[in-house]
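Heads up, one of the protein chains got dropped from this complex, but the rest are sitting where they should.
Chain nomenclature is as follows: A, B and C, assigned in order of appearance, with residue numbering initiated at 1 for each chain independently.
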Amino acid sequence: MVEQIPLEAAVNKIEDGMTVMVGGFIGSGAPDQILELLAQRGIKDLTLIANDTGILGDALSQLIVNRCLRKVIASHIGTNPETGKQMLAGELEVQLVPQGTLVEQIRSAGAGLGGFLTPTGVATIVEEGKQKIRIDDKEYLLELPLGADVALLRAYKADPAGNLVYRRAARNFNPVMATAAKTVIAQVEKIVPLGEIDPDEVMTPGIFVHYLVQARPKGVAQHG
Amino acid sequence: MVEQIPLEAAVNKIEDGMTVMVGGFIGSGAPDQILELLAQRGIKDLTLIANDTGILGDALSQLIVNRCLRKVIASHIGTNPETGKQMLAGELEVQLVPQGTLVEQIRSAGAGLGGFLTPTGVATIVEEGKQKIRIDDKEYLLELPLGADVALLRAYKADPAGNLVYRRAARNFNPVMATAAKTVIAQVEKIVPLGEIDPDEVMTPGIFVHYLVQARPKGVAQHG
Amino acid sequence: MDKAARMEWLIQRVAREFKTGDVVNLGIGMPVKVANALPDGITIILQSENGFLGLGPSPQEGQEDPDVVNAGGKYSTILPGGSCFDSALSFTIIRGGHVDATVLGALQVDEEGNLANWMIPGKMVPGMGGAMDLVVGARRVIVAMEHTAKNGSSKVLKRCSLPLTAARQVNLIVTDMGVMEVTPQGLALQEMAPGVTFEEIQAVTKAKLL
Partner (left out) sequence: MDKAARMEWLIQRVAREFKTGDVVNLGIGMPVKVANALPDGITIILQSENGFLGLGPSPQEGQEDPDVVNAGGKYSTILPGGSCFDSALSFTIIRGGHVDATVLGALQVDEEGNLANWMIPGKMVPGMGGAMDLVVGARRVIVAMEHTAKNGSSKVLKRCSLPLTAARQVNLIVTDMGVMEVTPQGLALQEMAPGVTFEEIQAVTKAKLL
């Protein structure tokens, strides 16, 4: 059952030490208002699962700058030099995962699969510690599912049933993460009346979503 | 590059002995006009990959009645008793696959994966001949990808770029099959001008589609 | 109670297993009856494995939409707030643990929670459809069936003899005679249909009822 809650209440769902998935791709489609408040609250020891760690200065990057994380699992950290700096200094554990493998691992967790075989990463350091399986003379890595305690998403619109519609390239990791976390919180631009979103238009069915947070209009103070 | 072709030309793309995927779920979303003409043409030795073999009397069921198939890979054949009859008489090879495994095998082929681990079928006859892998004390079957020579789909609308939009429950296996065949042919209700389908509305990107067949209006003779 | 009344009791009993907001997949034949029998104030979300959530009642005559059919191929409706998706997402929902409960019929079920409901070798082989995924993936598996086969033999056994749909996945068995919970110790009889005695139900059950 989906519940509409204020931004502050959403942030309070996240506890120190949790594994948190964050939708978005270099900022596009990231739940910026939730992330900003979360970083300000001084949360600690999170494991972050995301495509990247944002661009230095944006909402997601604040989690790294404010040292809210214990570990990062991402495909790319180049747009936020602070992540690489903390990693090279041994202050932050960073696991780099090929982007297609990362999204498929998340999907596996959401779909109740035990893992999948991918040719990506064979003969690279990505294969270290992983089982290799040969099918029809081709080698694959066995990659395992990756779930989370909480998924923080951003959508364009929602209805009271929790159905989500994303817009353009802001979709990216959001719909897959929606399937793979125990608690799913979506920051949405607008909430429309039930029945206004056509069943064929829905990108994430409402059954995956637990909490909706109506985004504050841009230009309005985030909180306080 | 997508090409708009007549029904007859579409049917001519399919040759004896090919492996053919057919979208649809007990008739809903099946490319009925292509299937009907194909069955009438006396095609032979096809391997059919589909959720089911239709309802006796419908378009897909004619492929079985007219003995066009060598093998069926499906999750359910109960709605077309002719399939079971031929199977029990030893005249048709039938491989029954759990529905979720079937769609995931097709997806694996389309996504370049070497297979996946599923808990479905463990401790049943479905596990016969398959590798079992234990992850975190839970057993899974390793299921392999399933591709085809041709996929026959049905969509509600298309644009000249081949982008497809399905309607309601007629979507089912269609979008996944679109990714997993060398040649993809879609029977569509209507073809709209380029730009009329919003990028967010597209369910199958046009790059997957090779041929579009405009469906004949209902009540008009199918051919001849 | 006669047979019809007992079957009606079964439907009512199954319908009491849900709470508001539950995502439920009902086997072929069950949906309309169970959905109509929900207690007042309880609203559940029905999943149709062919690809939508928000399965509603049958359409009125003349209102049928050929693209809106349930998993049994029958004309259906989609309620406001419903959503459509492809088979891959449908089974992400099913296998991924996003269905709170599924209700299925059975040929046989046993005290270990094993279920056989998809084939009789050499005879009836309709295929498993989505049943194997549903039984493995749903958080709660409820078998709803007549207690005995047409020939009077028990369908509630110590061990299934027919090919399994899945092992150790059934949580609750609701028949026209009673309600049995599958526990590590065996089948715990929770309730009997009105007028049924313990002796009567045990007599047609091959497993020992606790």
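The criterion applied here is as follows: contacts are C-beta pairs under 8 Å (C-beta built on N, C-alpha and C of every residue); 3 or more make two chains touch, one makes a residue touch a chain.
Predicted model only: the values in this text are computed from it and were never measured.
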item: Displayed chains contacting the withheld chain; value: A, B
item: Hidden partner chain, touching residue among B:7, B:111, B:126 or B:185; value: B:111
item: Residues in chain B touching the chain absent from view; value: 1, 107, 109-113, 159-161, 163, 179, 194-195, 199-200, 202, 205-208
item: Interface residues of chain A (partner: the chain not displayed); value: 25-29, 51-52, 55, 74-79, 84, 87-88, 94, 96, 98-101, 103-104, 107, 118-126, 156, 166-176, 203
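Everything below uses one rule, namely that only the chains that are shown with their structure count from here on.
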item: Contact-richer chain pair [A-C vs B-C]; value: B-C
item: Euclidean distance of C-alpha centroids - chain A vs chain C, Å; value: 35
item: Per-residue multi-chain contacts in chain B, two or more chains; value: 104, 118-119, 166-168, 171
item: Multi-chain contact sites of chain C, meaning residues that touch two or more partners; value: 52, 78, 84-85, 91, 94-95, 136-137
